[in-house]
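The block underneath contains the structure these notes are about, expressed in C-alpha coordinates.
Note that this complex is displayed minus one protein chain, with the remaining chains in position.
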Amino acid sequence: MNIYINGLGNVSPQVTTDSKVFLEEPINKEGVSFWCIDPDYKAILQKANLRRMSRLIKFGIYAAQQCLLDANVEDLDAILTGTGLGCQKDTEKFLIDIYGNDEGVLSPTKFMQSTHNTLSGQIALMLNCENYNFTYVHRGASFESALLDGVMLIEEGAKNVLVGGLDELTETYLTITNRMKMWRKEQINQLDLFSDKQSGTIAGEGASFFLLSKEPTPKSYAKIKGMKILFKPKSIEAIHAEMASLLNDSDIAFEDLDVVVLGVNGDPAQDKLYDDLKEKYFQEIQLTAFKHLCGEYKTASAFGMWTAAQILGKQNIPEVLKLNKNDKPRLKNVLVYNCYNNSNHSLLLLQDVNA
Amino acid sequence: MEEIIEKLKIQLIDQLNLEDLEPSDLDSDEPLFGSKLGLDSIDALEIIVLLEREHGIKVLNQEDGKKIFKSIRSIAEHISAHKV
Partner (left out) sequence: MSKKIFISGIGMISSIGDNIEDSLASLLETRHGIKAIEFLETKHRGKIPVGEVKASNETLSQRLNLPTKDSHSRTTLLGTIAAREALRNSGVDLKDGLRTGLISATTVGGIDQSEDFYREFLKDPTKGKLRHISKHDCGDSTENIADDLGIYHFVSTISTACSSSANSMMMGARMIKHNLLDRVLVGGTDALTRYTLNGFNALKILDPGHCKPFDQNRKGLNLGEGAAFVLLESEKSIRQRKYNPICELTGYGNSNDAYHQTASSPEGKGALGAMRLAIKTSALNLNDIDYVNAHGTATYINDLSEGNALTTLFKERFPKIGSTKSFTGHTLAAAGSIEAVISILSLKHNFIAPNLNFSQTMEEVNIQPVKELIHDVNINHILSNSFGFGGNCSALIISKL
(Lines give C-alpha, C1' and ligand atoms only; values in the text may rest on other atoms or scores of the structure.)
Protein backbone atom coordinates (compact mmCIF):
# COMPACT_ATOMS: atom_id res chain seq x y z
CA MET A 1 0.00 0.00 0.00
CA ASN A 2 1.22 3.51 -0.82
CA ILE A 3 -1.21 6.29 0.02
CA TYR A 4 0.19 9.79 0.00
CA ILE A 5 -0.50 12.51 2.53
CA ASN A 6 -0.47 15.55 0.26
CA GLY A 7 -1.95 18.17 2.53
CA LEU A 8 -2.21 19.00 6.21
CA GLY A 9 -4.51 21.26 8.20
CA ASN A 10 -4.39 21.51 11.98
CA VAL A 11 -6.07 23.73 14.56
CA SER A 12 -4.82 22.90 18.04
CA PRO A 13 -3.63 24.39 21.33
CA GLN A 14 -0.24 24.86 19.63
CA VAL A 15 0.77 27.03 16.68
CA THR A 16 -0.07 24.55 13.95
CA THR A 17 -2.27 26.21 11.34
CA ASP A 18 0.61 26.86 8.93
CA SER A 19 1.99 23.49 7.84
CA LYS A 20 5.33 25.05 6.97
CA VAL A 21 5.93 25.66 10.67
CA PHE A 22 6.54 22.55 12.79
CA LEU A 23 6.49 23.26 16.53
CA GLU A 24 9.32 25.77 16.31
CA GLU A 25 8.13 27.66 19.39
CA PRO A 26 6.01 25.24 21.41
CA ILE A 27 3.59 26.80 23.84
CA ASN A 28 4.01 25.76 27.45
CA LYS A 29 0.93 26.89 29.32
CA GLU A 30 -0.05 26.07 32.85
CA GLY A 31 -3.38 24.39 33.35
CA VAL A 32 -5.38 21.20 33.23
CA SER A 33 -7.31 21.92 30.04
CA PHE A 34 -5.81 23.20 26.80
CA TRP A 35 -7.96 24.98 24.29
CA CYS A 36 -7.31 25.61 20.60
CA ILE A 37 -5.78 28.86 19.48
CA ASP A 38 -8.68 30.29 17.49
CA PRO A 39 -7.49 31.38 14.05
CA ASP A 40 -9.05 34.24 12.11
CA TYR A 41 -12.15 32.40 10.93
CA LYS A 42 -13.50 35.33 8.95
CA ALA A 43 -10.52 35.13 6.63
CA ILE A 44 -11.83 31.81 5.37
CA LEU A 45 -15.52 31.57 6.23
CA GLN A 46 -18.39 33.72 5.05
CA LYS A 47 -20.17 35.64 7.79
CA ALA A 48 -23.57 34.29 6.85
CA ASN A 49 -22.47 30.76 7.61
CA LEU A 50 -20.23 31.55 10.57
CA ARG A 51 -23.06 32.82 12.73
CA ARG A 52 -24.54 29.37 13.32
CA MET A 53 -21.31 27.53 13.80
CA SER A 54 -20.03 26.25 17.09
CA ARG A 55 -16.29 26.43 17.83
CA LEU A 56 -15.95 22.82 16.75
CA ILE A 57 -17.43 23.46 13.33
CA LYS A 58 -15.43 26.66 12.91
CA PHE A 59 -12.08 25.15 13.72
CA GLY A 60 -13.02 21.98 11.84
CA ILE A 61 -13.82 23.89 8.67
CA TYR A 62 -10.74 26.04 9.10
CA ALA A 63 -8.47 23.00 9.41
CA ALA A 64 -10.18 21.33 6.44
CA GLN A 65 -9.79 24.44 4.30
CA GLN A 66 -6.14 24.83 5.29
CA CYS A 67 -5.57 21.22 4.31
CA LEU A 68 -7.13 21.70 0.87
CA LEU A 69 -5.13 24.88 0.29
CA ASP A 70 -1.98 23.10 1.42
CA ALA A 71 -2.61 20.27 -1.03
CA ASN A 72 -3.84 22.65 -3.73
CA VAL A 73 -6.90 20.47 -4.28
CA GLU A 74 -10.49 21.61 -4.83
CA ASP A 75 -12.22 18.50 -6.16
CA LEU A 76 -12.75 15.79 -3.61
CA ASP A 77 -13.94 12.23 -4.09
CA ALA A 78 -14.85 11.92 -0.43
CA ILE A 79 -15.14 13.80 2.85
CA LEU A 80 -14.62 11.70 5.98
CA THR A 81 -14.61 12.85 9.58
CA GLY A 82 -14.17 11.17 12.91
CA THR A 83 -15.41 12.73 16.13
CA GLY A 84 -15.77 11.14 19.55
CA LEU A 85 -18.32 13.51 21.03
CA GLY A 86 -19.50 15.50 18.05
CA CYS A 87 -21.00 18.93 18.55
CA GLN A 88 -20.93 18.86 22.31
CA LYS A 89 -21.57 22.57 22.86
CA ASP A 90 -24.67 22.65 20.69
CA THR A 91 -25.94 19.48 22.40
CA GLU A 92 -25.56 21.19 25.77
CA LYS A 93 -27.24 24.35 24.48
CA PHE A 94 -30.26 22.41 23.22
CA LEU A 95 -30.55 20.51 26.49
CA ILE A 96 -30.46 23.82 28.38
CA ASP A 97 -33.18 25.06 26.03
CA ILE A 98 -35.33 21.96 26.60
CA TYR A 99 -35.23 22.21 30.38
CA GLY A 100 -35.17 26.00 30.54
CA ASN A 101 -38.39 26.17 28.52
CA ASP A 102 -39.95 23.02 29.94
CA GLU A 103 -40.06 21.35 26.52
CA GLY A 104 -41.97 24.33 25.17
CA VAL A 105 -41.06 26.55 22.24
CA LEU A 106 -37.48 25.69 21.37
CA SER A 107 -34.80 26.96 19.04
CA PRO A 108 -34.32 24.53 16.11
CA THR A 109 -30.84 25.80 15.22
CA LYS A 110 -29.15 24.26 18.24
CA PHE A 111 -30.79 20.90 17.57
CA MET A 112 -29.84 20.97 13.94
CA GLN A 113 -26.25 22.01 14.68
CA SER A 114 -25.80 19.21 17.21
CA THR A 115 -26.09 16.45 14.60
CA HIS A 116 -22.80 14.57 14.48
CA ASN A 117 -22.30 14.88 10.75
CA THR A 118 -22.83 18.65 10.72
CA LEU A 119 -19.17 19.29 9.92
CA SER A 120 -18.99 16.83 7.01
CA GLY A 121 -22.21 18.31 5.69
CA GLN A 122 -20.90 21.87 6.00
CA ILE A 123 -17.68 21.03 4.16
CA ALA A 124 -19.74 19.39 1.39
CA LEU A 125 -21.91 22.52 1.17
CA MET A 126 -18.92 24.83 1.07
CA LEU A 127 -17.20 22.88 -1.67
CA ASN A 128 -20.39 21.82 -3.43
CA CYS A 129 -19.08 18.28 -3.11
CA GLU A 130 -21.75 15.69 -3.92
CA ASN A 131 -19.53 12.71 -3.34
CA TYR A 132 -19.12 10.13 -0.58
CA ASN A 133 -19.51 11.62 2.89
CA PHE A 134 -19.26 9.63 6.16
CA THR A 135 -18.86 10.51 9.82
CA TYR A 136 -17.51 8.02 12.36
CA VAL A 137 -18.32 8.42 16.04
CA HIS A 138 -16.59 5.58 17.81
CA ARG A 139 -14.73 6.89 20.84
CA GLY A 140 -10.94 6.55 20.49
CA ALA A 141 -11.33 4.86 17.10
CA SER A 142 -13.39 7.61 15.45
CA PHE A 143 -10.54 9.17 13.48
CA GLU A 144 -9.00 5.79 12.70
CA SER A 145 -12.30 4.51 11.28
CA ALA A 146 -12.51 7.54 9.01
CA LEU A 147 -8.88 7.02 7.99
CA LEU A 148 -9.48 3.34 7.22
CA ASP A 149 -12.46 4.27 5.06
CA GLY A 150 -10.30 6.83 3.25
CA VAL A 151 -7.58 4.25 2.61
CA MET A 152 -10.21 1.83 1.26
CA LEU A 153 -11.64 4.50 -1.04
CA ILE A 154 -8.23 5.27 -2.51
CA GLU A 155 -7.71 1.56 -3.12
CA GLU A 156 -11.11 1.52 -4.85
CA GLY A 157 -9.90 4.22 -7.22
CA ALA A 158 -10.63 7.55 -5.52
CA LYS A 159 -8.11 10.27 -6.35
CA ASN A 160 -8.38 12.75 -3.49
CA VAL A 161 -9.95 12.06 -0.12
CA LEU A 162 -10.19 14.48 2.82
CA VAL A 163 -9.98 12.80 6.24
CA GLY A 164 -10.08 14.53 9.60
CA GLY A 165 -10.40 13.94 13.32
CA LEU A 166 -11.81 16.55 15.69
CA ASP A 167 -13.33 17.11 19.11
CA GLU A 168 -14.08 20.17 21.22
CA LEU A 169 -13.85 21.04 24.88
CA THR A 170 -16.65 22.74 26.78
CA GLU A 171 -16.71 24.00 30.36
CA THR A 172 -19.63 21.66 31.07
CA TYR A 173 -17.70 18.68 29.72
CA LEU A 174 -14.75 19.60 31.95
CA THR A 175 -16.95 19.90 35.03
CA ILE A 176 -18.50 16.48 34.38
CA THR A 177 -15.23 14.73 33.55
CA ASN A 178 -13.59 16.29 36.60
CA ARG A 179 -16.20 14.52 38.66
CA MET A 180 -15.10 11.32 36.90
CA LYS A 181 -11.51 12.09 37.95
CA MET A 182 -10.15 12.04 34.40
CA TRP A 183 -7.89 15.06 34.77
CA ARG A 184 -4.95 16.14 36.89
CA LYS A 185 -5.97 17.64 40.24
CA GLU A 186 -3.27 20.29 40.18
CA GLN A 187 -2.47 22.71 37.38
CA ILE A 188 0.77 21.81 35.62
CA ASN A 189 3.00 23.19 32.90
CA GLN A 190 1.93 21.06 29.95
CA LEU A 191 5.47 20.27 28.88
CA ASP A 192 6.05 18.72 32.32
CA LEU A 193 3.22 16.21 31.82
CA PHE A 194 5.51 13.17 31.76
CA SER A 195 7.84 14.27 34.58
CA ASP A 196 5.73 13.10 37.47
CA LYS A 197 3.49 10.16 38.23
CA GLN A 198 0.34 12.01 39.34
CA SER A 199 -2.89 10.37 38.31
CA GLY A 200 -5.06 11.86 35.60
CA THR A 201 -4.16 13.49 32.31
CA ILE A 202 -4.80 16.89 30.71
CA ALA A 203 -7.81 17.73 28.57
CA GLY A 204 -7.44 19.02 25.03
CA GLU A 205 -9.21 19.58 21.74
CA GLY A 206 -8.42 20.12 18.08
CA ALA A 207 -9.08 19.40 14.44
CA SER A 208 -6.48 17.69 12.25
CA PHE A 209 -7.14 17.09 8.57
CA PHE A 210 -5.26 15.18 5.88
CA LEU A 211 -5.54 15.09 2.12
CA LEU A 212 -4.97 11.51 0.97
CA SER A 213 -4.15 10.74 -2.64
CA LYS A 214 -3.17 7.90 -4.90
CA GLU A 215 -0.35 9.92 -6.41
CA PRO A 216 2.47 11.88 -4.76
CA THR A 217 3.16 15.55 -5.37
CA PRO A 218 6.38 17.52 -4.79
CA LYS A 219 4.81 18.59 -1.48
CA SER A 220 3.83 15.13 -0.20
CA TYR A 221 4.63 14.77 3.49
CA ALA A 222 4.66 10.98 3.81
CA LYS A 223 2.96 7.86 2.62
CA ILE A 224 0.71 5.51 4.54
CA LYS A 225 1.96 1.93 4.33
CA GLY A 226 -0.65 0.31 6.53
CA MET A 227 -2.84 0.59 9.59
CA LYS A 228 -4.63 -1.52 12.17
CA ILE A 229 -7.47 -0.76 14.55
CA LEU A 230 -7.72 -3.00 17.62
CA PHE A 231 -10.58 -3.33 20.07
CA LYS A 232 -9.68 -4.53 23.57
CA PRO A 233 -6.62 -6.64 22.62
CA LYS A 234 -5.92 -9.26 25.25
CA SER A 235 -2.27 -8.49 26.10
CA ILE A 236 0.79 -6.48 25.10
CA GLU A 237 2.00 -9.59 23.31
CA ALA A 238 -1.16 -9.46 21.20
CA ILE A 239 -0.52 -5.78 20.42
CA HIS A 240 3.07 -6.56 19.55
CA ALA A 241 1.93 -9.36 17.25
CA GLU A 242 -0.30 -6.89 15.40
CA MET A 243 2.60 -4.45 15.12
CA ALA A 244 4.79 -7.21 13.74
CA SER A 245 2.13 -8.19 11.23
CA LEU A 246 1.73 -4.56 10.13
CA LEU A 247 5.48 -4.15 9.61
CA ASN A 248 5.77 -7.51 7.93
CA ASP A 249 3.11 -6.60 5.34
CA SER A 250 5.43 -3.80 4.20
CA ASP A 251 8.64 -5.85 4.52
CA ILE A 252 9.84 -3.69 7.38
CA ALA A 253 11.67 -5.10 10.41
CA PHE A 254 11.42 -3.61 13.91
CA GLU A 255 15.04 -2.49 13.59
CA ASP A 256 14.05 -0.47 10.53
CA LEU A 257 11.73 1.73 12.56
CA ASP A 258 13.23 5.18 13.01
CA VAL A 259 10.57 6.75 15.22
CA VAL A 260 7.66 5.44 17.27
CA VAL A 261 5.06 8.09 18.10
CA LEU A 262 3.24 7.14 21.30
CA GLY A 263 -0.11 8.35 22.62
CA VAL A 264 1.13 8.50 26.23
CA ASN A 265 -1.00 10.94 28.18
CA GLY A 266 0.72 11.26 31.55
CA ASP A 267 -1.78 9.17 33.50
CA PRO A 268 0.26 6.32 35.03
CA ALA A 269 -2.64 3.84 34.89
CA GLN A 270 -3.13 4.41 31.16
CA ASP A 271 0.58 4.83 30.36
CA LYS A 272 1.54 1.50 31.94
CA LEU A 273 0.71 -0.21 28.67
CA TYR A 274 3.11 2.03 26.77
CA ASP A 275 5.79 1.60 29.47
CA ASP A 276 5.55 -2.18 29.14
CA LEU A 277 5.80 -1.97 25.35
CA LYS A 278 8.71 0.46 25.55
CA GLU A 279 10.59 -1.80 27.91
CA LYS A 280 10.00 -4.97 25.98
CA TYR A 281 10.22 -3.82 22.36
CA PHE A 282 11.28 -0.19 21.90
CA GLN A 283 14.54 0.13 23.87
CA GLU A 284 16.66 1.32 20.96
CA ILE A 285 14.16 3.38 19.00
CA GLN A 286 13.55 7.11 19.04
CA LEU A 287 10.27 7.64 20.88
CA THR A 288 8.09 10.71 20.73
CA ALA A 289 4.87 11.86 22.39
CA PHE A 290 2.23 14.45 21.46
CA LYS A 291 -0.52 14.61 24.06
CA HIS A 292 1.44 17.05 26.23
CA LEU A 293 0.90 19.50 23.35
CA CYS A 294 -2.69 18.82 22.34
CA GLY A 295 -4.16 17.24 25.49
CA GLU A 296 -6.21 14.06 25.62
CA TYR A 297 -9.41 13.74 23.63
CA LYS A 298 -11.03 10.94 21.65
CA THR A 299 -9.53 12.02 18.31
CA ALA A 300 -6.11 13.15 19.60
CA SER A 301 -4.52 10.39 17.50
CA ALA A 302 -5.16 12.66 14.49
CA PHE A 303 -2.76 15.17 16.05
CA GLY A 304 -0.34 12.28 16.56
CA MET A 305 -0.56 11.39 12.87
CA TRP A 306 0.05 15.06 12.04
CA THR A 307 3.32 15.00 14.02
CA ALA A 308 4.37 11.78 12.25
CA ALA A 309 3.64 13.21 8.79
CA GLN A 310 5.53 16.39 9.64
CA ILE A 311 8.50 14.42 11.06
CA LEU A 312 8.84 12.58 7.77
CA GLY A 313 8.06 15.54 5.55
CA LYS A 314 10.54 17.81 7.23
CA GLN A 315 13.02 15.07 8.18
CA ASN A 316 13.20 16.64 11.62
CA ILE A 317 11.98 15.80 15.11
CA PRO A 318 11.42 18.92 17.24
CA GLU A 319 12.99 18.51 20.70
CA VAL A 320 9.63 19.12 22.37
CA LEU A 321 8.32 15.80 20.97
CA LYS A 322 11.20 13.58 22.09
CA LEU A 323 10.87 11.12 24.96
CA ASN A 324 14.41 9.81 24.57
CA LYS A 325 17.47 10.33 22.39
CA ASN A 326 17.94 7.77 19.64
CA ASP A 327 18.26 10.13 16.70
CA LYS A 328 18.97 8.95 13.22
CA PRO A 329 20.16 11.23 10.44
CA ARG A 330 17.65 9.87 7.94
CA LEU A 331 14.06 9.19 8.95
CA LYS A 332 12.30 6.61 6.86
CA ASN A 333 9.79 4.57 8.88
CA VAL A 334 7.49 5.95 11.57
CA LEU A 335 5.01 3.93 13.61
CA VAL A 336 2.21 5.72 15.46
CA TYR A 337 0.63 3.81 18.34
CA ASN A 338 -2.27 5.27 20.28
CA CYS A 339 -4.53 3.84 22.92
CA TYR A 340 -7.69 5.49 24.25
CA ASN A 341 -9.12 4.42 27.56
CA ASN A 342 -7.41 1.01 27.36
CA SER A 343 -10.01 -0.06 24.77
CA ASN A 344 -9.41 1.54 21.40
CA HIS A 345 -5.91 0.93 20.05
CA SER A 346 -4.55 2.02 16.70
CA LEU A 347 -1.38 1.40 14.74
CA LEU A 348 -0.38 3.51 11.77
CA LEU A 349 2.71 2.93 9.66
CA LEU A 350 4.03 5.90 7.72
CA GLN A 351 7.04 6.04 5.46
CA ASP A 352 9.11 8.74 3.83
CA VAL A 353 7.82 9.48 0.33
CA ASN A 354 11.22 8.80 -1.19
CA ALA A 355 11.76 5.45 0.51
CA MET B 1 -44.15 51.47 16.06
CA GLU B 2 -40.56 52.68 15.72
CA GLU B 3 -39.90 51.63 19.31
CA ILE B 4 -41.15 48.12 18.56
CA ILE B 5 -39.01 48.05 15.40
CA GLU B 6 -35.85 49.05 17.26
CA LYS B 7 -36.41 46.49 20.02
CA LEU B 8 -37.21 43.85 17.40
CA LYS B 9 -33.93 44.53 15.57
CA ILE B 10 -31.96 43.86 18.74
CA GLN B 11 -33.95 40.67 19.38
CA LEU B 12 -33.47 39.47 15.79
CA ILE B 13 -29.72 40.02 15.95
CA ASP B 14 -29.64 37.96 19.14
CA GLN B 15 -32.00 35.16 18.08
CA LEU B 16 -30.47 34.73 14.63
CA ASN B 17 -26.93 35.21 15.89
CA LEU B 18 -26.27 37.93 13.32
CA GLU B 19 -22.74 38.55 14.52
CA ASP B 20 -21.16 41.94 13.91
CA LEU B 21 -24.46 43.57 12.98
CA GLU B 22 -25.89 46.59 14.76
CA PRO B 23 -29.58 47.56 14.67
CA SER B 24 -28.60 50.44 12.41
CA ASP B 25 -27.32 47.91 9.84
CA LEU B 26 -30.81 46.43 9.45
CA ASP B 27 -33.24 48.07 7.04
CA SER B 28 -36.80 48.06 8.42
CA ASP B 29 -38.46 47.74 5.03
CA GLU B 30 -36.11 45.56 3.02
CA PRO B 31 -37.31 41.97 2.37
CA LEU B 32 -35.92 39.82 5.17
CA PHE B 33 -35.61 36.69 3.06
CA GLY B 34 -33.82 36.59 -0.25
CA SER B 35 -31.63 39.53 0.81
CA LYS B 36 -27.95 39.84 1.62
CA LEU B 37 -28.66 38.74 5.19
CA GLY B 38 -28.77 35.16 3.89
CA LEU B 39 -31.70 34.02 6.05
CA ASP B 40 -33.26 30.63 5.38
CA SER B 41 -36.14 28.42 6.53
CA ILE B 42 -34.44 27.66 9.84
CA ASP B 43 -34.23 31.40 10.57
CA ALA B 44 -37.96 31.62 9.85
CA LEU B 45 -38.49 29.02 12.58
CA GLU B 46 -36.24 31.01 14.93
CA ILE B 47 -38.35 34.13 14.33
CA ILE B 48 -41.43 32.07 15.23
CA VAL B 49 -39.66 31.12 18.50
CA LEU B 50 -38.80 34.77 19.12
CA LEU B 51 -42.39 35.91 18.60
CA GLU B 52 -43.73 33.33 21.00
CA ARG B 53 -41.10 33.71 23.72
CA GLU B 54 -40.67 37.48 23.70
CA HIS B 55 -44.11 38.61 22.56
CA GLY B 56 -46.44 35.74 23.42
CA ILE B 57 -47.58 35.49 19.80
CA LYS B 58 -48.06 32.05 18.25
CA VAL B 59 -47.38 31.56 14.56
CA LEU B 60 -48.75 28.14 13.84
CA ASN B 61 -46.90 27.22 10.67
CA GLN B 62 -44.34 28.37 8.17
CA GLU B 63 -47.01 29.35 5.63
CA ASP B 64 -48.36 32.03 7.97
CA GLY B 65 -44.79 32.92 8.77
CA LYS B 66 -44.00 33.71 5.14
CA LYS B 67 -46.70 36.38 5.06
CA ILE B 68 -45.75 37.97 8.38
CA PHE B 69 -42.00 37.90 7.88
CA LYS B 70 -41.79 40.01 4.71
CA SER B 71 -39.84 42.74 6.48
CA ILE B 72 -38.95 43.85 9.98
CA ARG B 73 -41.72 46.41 9.77
CA SER B 74 -44.32 43.78 8.84
CA ILE B 75 -43.27 41.70 11.86
CA ALA B 76 -43.49 44.78 14.09
CA GLU B 77 -46.96 45.52 12.74
CA HIS B 78 -48.01 41.96 13.50
CA ILE B 79 -46.68 42.28 17.05
CA SER B 80 -48.47 45.55 17.52
CA ALA B 81 -51.75 44.09 16.22
CA HIS B 82 -51.56 40.97 18.40
CA LYS B 83 -50.02 42.32 21.58
CA VAL B 84 -50.85 40.07 24.51
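So that you can tell them apart, the chains are marked A and B in the order they are listed, and the count of residues begins at 1 in each.
Please note the rule applied: a residue touches a chain if its C-beta (ideal position, glycine included) is under 8 Å from a C-beta of that chain, and two chains touch if they have at least 3 such contacts.
This one's a predicted model, so the numbers in the text were calculated from it and none came from an experiment.
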Among A:107, A:220 or A:270, residue touching the chain not depicted: A:107
Residue in contact with the excluded chain [from A:131, A:199 or A:326]: A:131
Where the missing chain touches subunit B, by residue: 40-42, 45, 48-49, 61-62
For subunit A, the residues touching the chain missing from this view: 79, 84-86, 91-92, 94-96, 98-99, 102-108, 111-112, 114-118, 120-122, 124-125, 127-139, 141-142, 145, 149, 152, 155-156, 172, 175-176, 179-180, 229, 231-232, 298, 343
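Rule of thumb we're sticking to: only the chains that are shown with their structure count from here on.
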Whole-Å separation of chain centres (CA-atom averages), subunit A against subunit B: 42
Of all residues in subunit B, those that touch subunit A in their complex: 15-20, 37-38, 42, 45-46, 48-49, 52-53
Residues of subunit A defined as touching subunit B within the complex: 47-52, 101, 105-109, 112
